[in-house]
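Structure below; questions to follow.
One protein chain is absent from this view; the other protein chains keep their places.
What follows is chain A.
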């Protein structure tokens, strides 16, 4: 029997392996990954600094322990070079492997902005533990850090570093943070909290050029102004890794195209996690991976299953102003209604028919209302 082969040992790959082992304890399983294969808590990369957690402490289980727990053959530091769909075989730097079923859990690459200047290549992105180790090595006490992108990750890093006493500047072309995720007043609330926390927040500003300075870097912004930083961190988003699938002739769009059963356009090939476009949507963050892995594990164990996504509120771990957002369905026009409480701000997204289509909570005194609001989704406001 040819093994189930999973390419990728991030949260998606490992979660799928664990879920599948609940159904099938004995069939052969092989995981192939380009990095070390240690299992670590990726969402904690943007929260570990102020807690004085060293990168090594984010590793929950080293690769060898994961392989043993999962009863898997783990090929780490092994890059996959090609998929041969017809022969049900993959080619790696270490040779070829045949598969019974293949799961692509390849993840995504950080988007790199085109920047001018002789130090443009010094701009860091943090997308895995190795990146994070590099970043941490550069964060000396009182370091000046410029962060590009006021989305979830940029805001979490800004809060984390400012909380630890670093001098943080946060830039975004949008007028407020979380502009694509949360309603305006919630973004404004977070901006005010970050500023009160010591973050130099620069709305409506983009970075144009990065040059070496006497110490650190000189950054030129789109209004001609300059600022100096020791570390420049880009957090402007991710692009699903589709190259391997595309080269093998699989259908790809923004991500690797799969249906609700996580089936790609090729037989016995599936995809999940940040590389997948599931029924037309690339779904970010952790919660969809859990749902998807459970459905795919059932399918691979012989019970074809369709993934169902319950409401999955997004948690923004910014202690200065904790936020939870359940965005309304894409393209749905809602009227945001705000309720100001002592502990924070509640935003309700009301659809044209008067029902609750989404919500956002800002402040430590209101994020506890998440469950009550999830239950109220779809009901008249």
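Keep in mind that, in the parts below, a contact is a pair of C-beta atoms (placed from the backbone, for glycine too) under 8 Å apart; a residue touches a chain by one contact, two chains touch by 3 or more; residues count from 1.
Here is the rule we go by: contacts and distances are computed from a predicted model.
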| item | value |
| --- | --- |
| Among "Probable chemoreceptor glutamine deamidase CheD", "Rubredoxin", "Chemotaxis protein CheA" or "D-lactate dehydrogenase (cytochrome)", the UniProt name of the subunit that does not appear here | "Rubredoxin" |
| Listed residues A:286, A:301, A:351 or A:376, member touching the removed chain | A:286 |
| Touch criterion as defined above, residue of A:30, A:47 or A:169 at the omitted chain | A:47 |
| Residues of chain A in contact with the chain not shown | 11, 18, 22, 41, 43-44, 47, 60-61, 286-287, 290-291, 312, 315, 317, 368, 370-372 |
